[in-house]
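Removed from the display is one protein chain of the complex; every other protein chain stays in position.
Think of it as A, B and C in the order they're written, each chain with its own count starting at 1.
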Amino acid sequence: MNNYSTPVRAGVVGFRGYSGAELVRILDRHPGAEPWLLEHRADSEERHRPRGDRSHPRIPCTPDAVRSEGVGVVFLATPPEVSMDLTPAMLEVGAKVVDLSGAFRLRTVENYARWYKETHTQPALLAEAVYGLPEFCRDAVRGARLVSNPGCYPTAANLAIRPLIEAGIVDRKAGIVCDAKSGVSGAGRKPSLKTSFCEVVENFSAYSILKHRHVAEVLLTSGLEEPEFSFTAHLLPLDRGILETVYVRLLPGRDADSVLSAYEKRYSGEPFVRLYDPGHVPDLRAIQYTNFCDIGFQVDAASGRAVIVSVIDNLVKGAAGQAVQNMNLLLGYPETEGLL
Amino acid sequence: MNNYSTPVRAGVVGFRGYSGAELVRILDRHPGAEPWLLEHRADSEERHRPRGDRSHPRIPCTPDAVRSEGVGVVFLATPPEVSMDLTPAMLEVGAKVVDLSGAFRLRTVENYARWYKETHTQPALLAEAVYGLPEFCRDAVRGARLVSNPGCYPTAANLAIRPLIEAGIVDRKAGIVCDAKSGVSGAGRKPSLKTSFCEVVENFSAYSILKHRHVAEVLLTSGLEEPEFSFTAHLLPLDRGILETVYVRLLPGRDADSVLSAYEKRYSGEPFVRLYDPGHVPDLRAIQYTNFCDIGFQVDAASGRAVIVSVIDNLVKGAAGQAVQNMNLLLGYPETEGLL
Amino acid sequence: MNNYSTPVRAGVVGFRGYSGAELVRILDRHPGAEPWLLEHRADSEERHRPRGDRSHPRIPCTPDAVRSEGVGVVFLATPPEVSMDLTPAMLEVGAKVVDLSGAFRLRTVENYARWYKETHTQPALLAEAVYGLPEFCRDAVRGARLVSNPGCYPTAANLAIRPLIEAGIVDRKAGIVCDAKSGVSGAGRKPSLKTSFCEVVENFSAYSILKHRHVAEVLLTSGLEEPEFSFTAHLLPLDRGILETVYVRLLPGRDADSVLSAYEKRYSGEPFVRLYDPGHVPDLRAIQYTNFCDIGFQVDAASGRAVIVSVIDNLVKGAAGQAVQNMNLLLGYPETEGLL
Partner (left out) sequence: MNNYSTPVRAGVVGFRGYSGAELVRILDRHPGAEPWLLEHRADSEERHRPRGDRSHPRIPCTPDAVRSEGVGVVFLATPPEVSMDLTPAMLEVGAKVVDLSGAFRLRTVENYARWYKETHTQPALLAEAVYGLPEFCRDAVRGARLVSNPGCYPTAANLAIRPLIEAGIVDRKAGIVCDAKSGVSGAGRKPSLKTSFCEVVENFSAYSILKHRHVAEVLLTSGLEEPEFSFTAHLLPLDRGILETVYVRLLPGRDADSVLSAYEKRYSGEPFVRLYDPGHVPDLRAIQYTNFCDIGFQVDAASGRAVIVSVIDNLVKGAAGQAVQNMNLLLGYPETEGLL
């Protein structure tokens, strides 16, 4: 652990939501940061706390307050339209911004308009934002002002797919299938019928088949074309965790060793990606409450069929943990600080 | 099964809610009734259904429609204020009413005002309404126009407690404790933070300690005084079912046989109350999706300590099933029709 | 409902297991059958029941008892080796047999040995057995002595896949992916670490990737070759229900209408298969506790990508319900008797 003479004040907007609350928990254990709550909307209930429980500094979510209190980095755990609204002013007063929404992930206003069905109001910042998947964009994040934190599904998908594409061992013409399953916390804390207990428990359902917004992020990072990639999201009756089952066809002559080599080449030395022996795959228990992405696979070399299983905690590596990983890069901290 | 030349048209208001939907399911299997959906508010989402799936008749929730279509009985699976609003007009056009809300359970406007914190707008109907716990009020229900269907917690509590009070074997001065646990469907289908999946799963909580509205119903039916009775409600991370653990002190000389005799005397011949051998108690699995109330107990004769476990399905014996049981009584049908 | 002057005595072996218990429940409501419990092994705990609860006739699981009591049909809800052991003797004394294990599903001893890693001890009966997926083998079942009830995963998979293969609208060279998720009851009632509550709850895992025994059944019925078909099973943290997400590539010129036509052609008039409008898919809630298989799909016509979602209750259409459907065919009853 390092000595930080002056821990950075890390503002969290949306601290009542699940990703925001997870950010506060992680920052509480981070020796180089102090969570400050930026009060944006007070419309959601907070838990009653024990007598004498210590509380976090809480200030208005305004550029003035951020500047006067010397908040150095602002996390936006907010909807895209709120992120577009808050980002320019926060950058203006000198804070670095890590945005957990989808506002700045898709690079062009056209792409944003297509997948989010809305007009982007900050095209210059969209062009400037750095996509924060550290395993592939570490250096760019280090020099950025504005980091766009990846979506949960794309994090697990890209970490599983991109090394295979880069290694050139997959038959892209046969198509790649990503069957994704997520716990309910991925849908946020705002009450809705779809996330009501009695609708979810003892149930399981598919949604956004072939049309999920996150598909666009997978395409941008993996290098796949849309017709090559089939993605279905499913809602699991559990709180947290994403498991994605990815089906590819290997090119002739490729086998389990080829797959393992592709992953090892890419992830040797990566602190947050863990591989399994061929034939073994992780489950959600392996990664819940951690910032790890665990990857395992099964290959039938004769037919070229390969199945990869990739798991993350949607609130950690899929949101708050990765956001802190990006903060560490932004501030020149060790990348794993507060995350192991 | 009987032959019904003309099944009654049974209107269901609130058919999108959990109790209302359960009513429709039960009525679908009832040879003497046809469920008709009375459209009151269309603000809640309905499920997409298979192609060609048969649908139920659907008419406006108005007295005119009820009269012109010859709806004979109206079930109100609605909040108390809606029930107070709709009941007079439905009775006016000749329909019998079974109200599943708390609007007509507490007999006096004073009692209602105390526990529901609102003014009762139909005092005459409040006085007229018959409390529909058939095991204790069967005859009164048969002659009624307006039946007030009991609450879920009081149904399980009163069926467990009243026979012991009637038999005079309990030391009331020592107090009676009812520790009640309910599945989430008891809270209704309207989305709220308290019933959101991520707040409920892997959690368990107590609420409305000593102050739950349902306490008033237990007092009215059991004959207990408020200072004698301690009641706590808890929210279980499951869909349906109520289990209540009741603690009493037996008077000197009383034992397990005394308890069993008290119950057998009361429930011999009752179709929907089932007893267990002393020392054995039911769990939720025993009664889910049925109209049964199952009761078991454990006694330590030396100290007089006795513990009774009473279980029901909150949507069946605690709501829709008991409502149909009351309809059967109102219409002169066999009491168990459609419920076994 | 028909009149049955003499309901058949339907013996259930394995009535303590989940499929066996479901059989007893379904047969209890069947006007043409009486469940008789055939006591094979008494090693598993039974629930304590209410006082006076009626019980089912219970006899030893022997050919003599089956003959002398006139049991007309025997359901084997047993492991494959027990089914192979019991079937010849039960047929010998004149009972028809519906076997719910995998013992008689794979047609040849070689195929059985490959997928079940054991030697088949009844090759003649293996050759004789009729595979009981009524939607495709109805006539053969009607004349059979021994029906092999399909596996749960293959039922949902074949009902989704075979009509598309028959219609010739799928690009088989691109491969077909079936990503299958099942509730825990599919693993049976015998305690094991893998099905322990604390291992399953808040968890989700893939297993038997590319190697599940049920793959062989899908290949036999769908007409696919093994290299064309990728199958992964997953364990859902819920009690009952299977959802399979099937990914295919349509041949050029094919679209959602082609898919709908293929299904409608096959399933028009089928009582237990329900289709959804294109773009809508069923969830588990749609079919739990029913004998339905619900099928919906999403198509991107431009790229030919199509995703089909197929759901069943693994204990009903995936086991006991389909077994009763087969019994109805064997006995000349209406196929839906006791199942709607």
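General observations
Quick note on the criterion: a contact is a pair of C-beta atoms (placed from the backbone, for glycine too) under 8 Å apart; a residue touches a chain by one contact, two chains touch by 3 or more.
All figures in this text were calculated on a predicted structure; none of them were measured in a lab.
Here is the thing to keep in mind: the chain we left out touches A, B, C in the whole complex. Screening C:Gln122, C:Ser148 or C:Ser185 against the full complex identifies C:Ser185 as the residue touching the chain left out. With the whole complex as reference, residues 18, 44-45, 184-185, 189, 191-193, 195-202, 237-239 of chain C touch the missing chain.
The chain not displayed touches chain B at residues 174-175, 177, 179, 181, 199, 201-206, 209-211, 226-227, 230, 232, 234, 236-241, 243, 245, 247, 249, 281, 283-285, 288, 298, 300, 302-305, 307, 309. The omitted chain makes contact with chain A at the following residues, 47-48, 50-53, 201-202, 274-277, 280, 282, 285-286, 294.
Assume only the chains that are shown with their structure count from here on.
If each chain is reduced to the average of its C-alpha atoms, the one that sits nearest the average of all protein C-alpha atoms is C. Rounded to a multiple of 5, the Cα-based rotation taking chain A onto chain B is 180 degrees. Between chain A and chain C, the centres computed from C-alpha atoms are 39 Å apart.
Mean C-alpha position of chain A lies 46 Å from that of chain B. With centres taken as mean Cα positions, chain C sits 38 Å from chain B.
Touching two or more other chains at once are residues 201-202, 285 of chain C.
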